[in-house]
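Of the protein chains in this complex, all but one are displayed in their positions.
Chain nomenclature is as follows: A, B and C, assigned in order of appearance, with residue numbering initiated at 1 for each chain independently.
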């Protein structure tokens, strides 16, 4: 099995996820600058999510670059990751429309947490298939970051009930 | 004719199908957790359809991997399959919005049935073109599953008039 | 310049065009079979347009397969074709929502006419760049069809004022 289609499909899904968030920014009917003001939180949450998907795309790019063999488990672990990533636009839209309300910010953090877990699962599946070669050295470095980020997300979810802005700083 | 573009086009269409279902989950205007409750059936039907499209993408990946030659008939059989798959988001949305009502669940099963028939047609077209080599061995294995699943879908459609939840278990 | 990215970009745009037409089929709020009845013309126009985009994708696939060199003119002729194709979902939606009303059917025919002209322009640009080799033999065959179809579309546009159904038969 080659990894070309896995990359192409993931690129397609990520490209769509990153751009449908723009559709959440509804075109205002009023042609004044003031009409753009209510869109500011939507815009900010779009920027935040764009950076997140960008980070995932970058990491995904590097991880699959170092993988040489692909099997059915990896295909499914990848789809599992794409599933949680595909919920980011929804959570972004809810958070943006409600100006970073506590519940929405917590949901956003929860989905980011599940994304990072799914990413870690994909990482393990690839290591299992490709052995403990040159990849492993990198993998350990990433593991450190990979173990830290769920903790940060949990902190962010907890914070979001107290202060949504602090939570977004943590994300 | 090479199969690269056939795969790229199918990947593009499947990536879009799998992500536009997320757009069906309308962002609620209320920033409370209760606002998410009515979205539960929409979310469940999204998960179900995501898994279905994932299965089709996986099978499509394997089937085309074992095919070496592509002709006009295969291009059209592939488009035929993509057509029925493209109706899944609509059926998913109808089923999700109406909390798995009988008619919507039956329509969903009907479209899945037509997808599986279209998949079988594509399979036969590829076998016809590529001969009865190493592919055939797999094809027979898949035929068994391929012949079972339409029966299951028919059972599901019948059940959906009696109990939509039982029907979804069958799917 | 290689043609790989030209094909990939065209595939992406065509894949999106073919699937956003599904979004025109709004999910009905009523869970009865009767709720689907008003969607019938939308569904029929979707089928018609799906077949059209499928034909264009097939022909595009063959045409670029026989081209070996690509230049700036071909890139722009290709974008010109994609522009007119991108208007098909709009015309389809208008025709579908108004049950094949005369004006909508004529607009649909007009856009198909412009698509076929843009296709012919792209064909000529590719022939000009790639010389009059093996491609030309096919090109002549396609020219016959290419010259016939604008005439058919013009007939269809004329007919659409008299009988939209006859016009759709011609398309």
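Simple rule for what comes next: a residue touches a chain if its C-beta (ideal position, glycine included) is under 8 Å from a C-beta of that chain, and two chains touch if they have at least 3 such contacts.
Owing to the predicted nature of the structure, the values given are computational and were not obtained by experimental measurement.
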Inset, instruction - State which residues belonging to chain C touch the missing partner chain. - result: 1-2, 5, 8-9, 12-13, 15-17, 20, 23-24, 72, 75-76, 79, 82-83, 86-87, 89-90, 93-94, 97-98, 101-104, 107
Legend entry - Positions on chain A where the hidden chain makes contact: 7-8, 11-12, 14-16, 18-20, 22-23, 25, 27-33, 36, 47, 50, 54, 57-58, 61-62, 65
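As a convention for this text, only the chains that are shown with their structure count from here on.
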Legend entry - Distance between chain centroids, defined by C-alpha means - chain A, chain C (Å): 36
Legend entry - Interface hub residues of chain C, defined as touching at least two other chains: 12
